[in-house]
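Note that this complex is displayed minus one protein chain, with the remaining chains in position.
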Amino acid sequence: MNNALQHPVASVATNDVPAILEMRGISQIFPGVKALDNVSIALYPGKVTALIGENGAGKSTLVKILTGIYRPNEGEILVDGKPTTFANAQAAIDAGVTAIHQETVLFDELTVAENIFLGHAPRTRFRTIDWKLMNSRAKALLTSLESNIDPTIRLKDLSIAQRHLVAISRALSIEARIVIMDEPTAALSRKEIDDLFRIVEGLKAQGKAILFISHKFDELYEIADNFAVFRDGRAVGHGNLKATPQDEIVRMMVGRDVENAFPKIDVAIGGPVLQVEKYSHQTEFRDISLTLRKGEILGIYGLIGAGRSELCQSLFGITKPLSGKLTLNGREISINSPLDAIRAGIVYVPEERGRHGLALPMPIYQNMTLPSLGRTSRKGFLKAANEFALARKYAERLDLRAAALSVPVGTLSGGNQQKVVIGKWLATMPKVIILDEPTKGIDIGSKAAVHGFISELAAEGLSIIMISSELPEIIGMSDRVLVMKEGLSAGLFERKDLTPETLVRAATGNA
Amino acid sequence: MSRLLRKRETLLFIIIAVMIGAFSTRADGFATPGNLAGIFNDTSILIILALAQMTVILTKSIDLSVAANLAFTGMAIAMLNAAHPDLPLIVLILTAVLIGACLGAINGFLVWALEIPPIVVTLGTLTIYRGMAFVLSGGEWVNAHQMTPTFLNVPRTVVLGMPVLSWAAIIIVALIYVVLKYTQFGRSTYAAGGNPTAAVYAGVDVGWTKFLAFVLSGALAGLASYLWVSRYAVAYVDIANGFELDSVAACVIGGISIAGGVGSVLGTVLGALFLGVIKNALPVIGISPFTQMAISGTVIILAVVFNARRERNRGRIILRDKAAAETPAEVAA
Partner (left out) sequence: MSTVVSTPTEKRVIPDRLGTPFKRIMSSWEVLLFGVAVVIFIFNSLASPYFLDAWNLSDATFNFTEKAMIAFAMALLVISGEIDLSVAAIIALASTAMGAAAQAGVGAPGLVAIGVGVGLLCGMFNGFLVSVMKLPSIVVTIGTMSLFRGISYIVLGDQAYGNYPEDFAFFGQGYVVWVFSFEFVLFIVLAILFAILLHATNFGRQVYTIGNNDFAARFSGIPVERVKFILFMLTGVMSGIASVCLTSRLGSTRPSIAQGWELEVVTMVVLGGVSILGGSGKIGGVVIAAFVMGLVTFGLGLLNVPGIVMSIFIGLLLIITIAIPIIARRIKAMSSK
């Protein structure tokens, strides 16, 4: 069925307008991982193409190829029908490709105008940069987007929504023909999203082709014309979005019914283990209270910037709380450092496992034994045999796939890296385990395994806090869900009341 | 207005003014225009070297070889001048700039093409260049009487009230200001150092920018070498020993961030002047010049504390990095 995707046209092109940009048979191979496998996609002028897929499906790799950061191992890119190679980022920019990323990749210390015009600033007669002209042009672009941002202030003083506007202005300034938007609505308020969509309509009217990456179906159905679904690095579906029901899209994304992805075991929930009372942080969250019970999975849902990770990092001792009380198994504790938390039996599996959870160049077994060195060593001296034994035990338990325990953990796939992190913490025999987006960036196969494993842990009597932005995951796995919005608690929901609408409404504050 | 007052440059200016005022109470005539002009003249070479260092630091690098570059190049043209007194001065100056630029290009090449960390590269070249100065000169000095009158006198010549040496510094300050603010290369240095990942996305060639920064630094060191050798009327292997650290100190005091991407020409100049004022004031107010090093050190430490405080007051504490993911497993998402 997927063979027909050699040249994706047909249902998508209207009036036989040719594609501005086409990718055919693109493959991208990294050591140990095939990020993209024979992928084809076409972008048409004046149309928004939604790129849909779970984390790990290959979307951001595609974006990096389109923006000239990576060169594909196989396949070709055609711009206006002509085969082109993007030798570097500048070549992609010259071809009219621009991208707006989730976290805008721009320069905090430079001014708004300079961010818009970096690399193609207007010049004076003497070939020097014409700041006055640059500032006025920047102002004009921002005004056309109905924004009154002052082009002479530094980027670091702007909000995320304002940064997106700057990035869009940049796209307009290079007269981009292809605009890639990667999860642009994360951390935007409803009004800001409306503003953004209005701008997107404006870009469409100018004949630009837009690639819109998002998880949020309601937004996609609002703004997108076509869609392409990726799964495990392959393009598994494409077509007219409005003519395709959401269930079908989800099925393409996940590959099977959503139900089976969340093997939740019914667990007898015990008494309270961790009580958090009015936990507050200087800037990130305020007055959060929750009770975590034995064997329970407590989900925490919310938009980016809601303060979920910050709350959990504070519970783990990475940052100090301003005020609040913690009670663990009836005893009041205070946690001021990760060491305190580990000793108390609270552990944290970070969202950015590569950046915060693992030392990638170091071997698997060394990563796994890191917080447990007290137990594997003798009087402060390392004992390799003990370390390997511990690593082996948890590698087996988690069904880790690796060439050897001594290879650098950075060579493993995302799912296996996650297993190393989880294994590392399980080895410390914790009481409470906090998981921050546990299946982010993991392929579907491993996702189900991770979920099954989490359920097993709950059944064994561990208490689990799980931060997730994926509704199916959080609804499928949690016994209760705490919703956070802009640093405050927006409701605690029992399992029987969990519906996507309830959670989204609470998280966005929309009636 | 309050934004102006909070800026590093204003603060530094005020501190320098206060210092001058304080010193003049202990030593009459310290704050006279004539004396102040003299201090500026004394500090001219440091200003030039500090600007050289600044360009490199902006790109997230460091150049520990500037002083050694100065020593070799200065020796070279001094020897040229002694051996060929008929060579016009302009030729000598251009030769100095060219030699300095080549030495800088070697640094830049190793950083750009081989991606060796700049601190390691310039650590190596600093000893190589100074050793080369020895080999070139055979350990001999070039003394004042071997240098032509033109060679010696041009920087001392007073034009419009100030010696040519001071004017050279002023011209270089203006030149670097224009380069950093108005040329693509200049803006690229800020981009490359401020956010190397974003710079790549924006089409900036980070490696090439670093290369050019080192070439510029070397060229300025070359120019400074002529000025040094002429001003002190001598060339030997150990000249300008320690100046590389002074140039870094001037930058740090002037608010240049060692992490790159932040800093202004005015700040660097003020940082150099700060050191210059102290150096000149000590003998005048009766403090042994031997205290100068300790004072420099303390000032640097205080400046770093200030810099760090400024960089920390950034609003929300966000523990997520802004740079894009690098590992294949992560980027496959």
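Lettered A and B in written order, each chain numbered from 1.
The criterion applied here is as follows: contacts are C-beta pairs under 8 Å (C-beta built on N, C-alpha and C of every residue); 3 or more make two chains touch, one makes a residue touch a chain.
Please read all numbers here as calculations on a predicted model, not as lab measurements.
Undergrad: Which is it among B:T32, B:N143, B:T157 or B:T291 that touches the chain not included here?
TA: Reading the full complex, the residue touching the unseen chain is B:T291.
Undergrad: Which of A:I223, A:I342, A:I433 or A:L457 touches the chain that is not shown?
TA: A:I342
Undergrad: Looking at the full complex, which residue from B:I20, B:V121 or B:A281 touches the chain that isn't shown here?
TA: B:V121
Undergrad: Tell me, which residues in chain B touch the chain that this view leaves out?
TA: These residues of chain B touch the chain that is not shown: 62, 64, 110, 114-117, 119-121, 123-128, 130-132, 134-135, 139, 237, 245, 248-249, 252, 258-259, 288, 290-301, 303-305, 308, 312.
Undergrad: For review purposes, identify every residue of chain A that touches the missing chain, sorted by number.
TA: 259-260, 262-266, 316, 318, 337-339, 341-342, 348, 350, 355-362, 365-366, 370-371, 373-374, 377, 380-382, 388, 392, 395-396, 399-407, 424, 448-449, 452, 455
Here is the rule we use: only the chains that are shown with their structure count from here on.
Undergrad: Calculate how many whole Å lie between the centre of chain A and the centre of chain B, each centre taken as the average of the chain's C-alpha atoms.
TA: The answer is 43 Å.
Undergrad: Chain A touches which residues of chain B in the complex?
TA: Residues 178, 181-184, 187, 190-191, 194-195, 197-205, 261-262, 314-317, 319-322, 324-325, 327-333.
Undergrad: What residues on chain A touch chain B, complex-wise?
TA: It comes out as residues 30-33, 35, 55-61, 64, 67, 69, 88-90, 93, 99, 101, 103, 105-110, 114, 118-119, 121, 127-129, 131, 156, 233, 282-284, 309-310, 313, 318-319, 351-352, 354-356, 360, 410, 412-414, 417, 440-441.
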